[in-house]
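One protein chain omitted, others in place.
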Amino acid sequence: MQPGLQAYLTVAGFLFAIGFAGVLLRKNTLVIFMCLELMLTASTLALVAISRFYNSMDGALFVFFIITVAAAEVAVGLAIIVALYRRRHTVQVDELNYLKH
Amino acid sequence: MPAFFFYFFSALTILAALLVVLNRDAVNSAMCMIVSLAGVAALFVLLQAYFLAVLQIVVYAGAVMVLFLFIIMLLDPKTRRIPVSEMNMVVGLAALVMLALGAFWLARQYPAVADLPQIPELPTSQAPMGYATAAKTFGFGLFTRYLLPFEVAGFLLLAAMVGVIVLSKRTPADSHDDPAKPPRA
Partner (left out) sequence: MSTMLTAILLLPLGSAVLIALFLRRRGGLAAALSTTVGFIIMALSLNVLLTWNGQDVHVSQEWLRFGAYAFSMGFYFNHQTALMLLVVSFVASWIQLFSVGYMHDDEAKGRFFGGLSIFMFSILGIVLADNLVMLFVFWELVGFSSYMLIAHYYKTDFANMASKKAFIVNRVGDFGFLLGIVWCWSHYGTVSLIDLHTKLVGHPELLGTHHAIGISLLLMCGFVGKSAQFPLQVWLTDAMAGPTPVSALIHAATMVAAGIYFLARVFFLLSPFTLHWIMWSGAAMTAFAGLCALGQTDIKKTLAYSTLSHLGYMACAVGLGYPELAMFHLAMHACFKATLFLGSGSVIYACHHEQDIYKMGGLLKKMPLTGITFLLASLANCAIPLFSGGYSKDSIITAAFLKGHAEGSVYFGVYVLVLFGALCTALYTGRLFSVVFLGKARSEEASHAHESSPFMTIPLVVLGLLSLGGGWAVYGWTWGGHFTGLLPSSCVVVFAEAFNNLHEAVEKSGAANILEAVNIAIAVAGLVVAYLFYGRAQTDALAAKSPGAFHVLERHGWFDDIYDWYVAQVQQRVADIVGAVDLLLFKFTFGWGSGGLAGLTGSVLRRFQTGSIHSYVYWFLAGVILFWALSVG
C-alpha cells in the first residue's frame, strides 16, 4: 500500500509523542534538550508531508525557518546549560531547583 | 518500492527516537538522535524534498548534533549517566501512549490521499508557489513572498550569536570554584 498523507502524519505524531515523553521522563538536562529537538523534527516532517500532498511550497519554506530557529535555539540553550553547569556543577534537573519557594 | 522504503525508514526513525529517550548514557542518546535525524532526512527524500533532506543532514544532524556532542563531552563523565526517573515512569509512559493515540487519531482526520500528484521540477507560471523539487524554488519563495521572515531570521541568528558569546564568558567567580566542592546555594 502506498504511504498516504495519513501514514506520514502518523509517523510525525509518534515522533512527537516520544519526544514529549522524553522531556517528561529524563533527568539529564541535555537529553531533555535533545528530546525537544525531536519534537521540532516531528513538526518539520508533518509540514513537508502536507506541503507535498497539497501541492504548495509554503510548508517546505516554513521548514527552512524552523531549522534555522532550531539551530539558533540550540546554540543559546547549550550556552545556558554550560553556564549553569559552571555554577551548580550539575545538569540534573531535580538538583536545579533554586526557584523553589 | 517506495512503500518498502517508507516503512523501513519510518521504523528506523521511531526506534532510534525510543532509544534516545531510554538510553542511560547521554552520548549514546546523541548517537541515536543522529540516526533518527538521518531517517527523517530519508523520509524527506521520499517526499521529493531533496533540498530539505540535504539541509537536514548538513545543519541538523551535522552542526546541531555535533554541538550537542561537544557539550555532552565537556561535562563530567559522572554526570552523564543519569537514569530515567522511576517516579515519573508511569506518568510519562501513560502520557506517551495517550499522545501516540492522539496523533494517530489526528492523522486520520486528513484524507487518505494515495496517488501523489505529479510534481514538476521547476514551478510553472500558473502555480508559482506550487511544490517543485528544484532548490531554485526555495530561492524563489524566500526572496519574494517570505522576504521579511528571511531577513528577520538573519537578525535572529545575529542575536543568538551575541547571546552565546555573552553567556559563555567566564566570570571571575567561576574560576575560583573547586569542582569537588558542593554547589553554592
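Per-chain residue numbering starts at 1, and chain names A and B are given in the order in which the chains are listed.
We adopt the following convention: a contact is a pair of C-beta atoms (placed from the backbone, for glycine too) under 8 Å apart; a residue touches a chain by one contact, two chains touch by 3 or more.
Small disclaimer: the values here were computed from a predicted structure and weren't measured.
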item: Option touching the unshown chain, where B:Leu19, B:Leu69 or B:Ala95 are the choices; value: B:Ala95
item: Touch with the omitted chain, as defined above, among A:Leu9, A:Val23 or A:Ala79; value: A:Val23
item: Footprint left on subunit A by the chain that the document does not show; value: 20, 23-24, 32, 93-94, 96-101
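By definition in this document, only the chains that are shown with their structure count from here on.
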item: Distance between the centres, which are taken as Cα means, of subunit B and subunit A, whole angstrom; value: 6
item: Interface residues, subunit B side, partner subunit A - complex; value: 2-3, 6-7, 10, 13-14, 17-18, 20-21, 23, 26, 29-30, 33, 36-37, 40, 43-44, 46-49, 51-52, 55-56, 59-60, 63-64, 67-68, 71-72, 74-76, 79-80, 82-85, 88-89, 91-93, 95-96, 99-100, 102-104, 106-108, 110-117, 119, 123, 127, 129-132, 137-138, 141-142, 145-146, 149, 153, 156-157, 159-161, 163-164, 167-168, 170, 173-174, 177, 179, 183-185
item: Contact set on subunit A toward subunit B in their complex; value: 1-22, 24-28, 30-31, 33-35, 37-38, 41, 44-45, 48-53, 55-58, 60-61, 63-65, 67-76, 78-83, 85-92, 94-95, 98
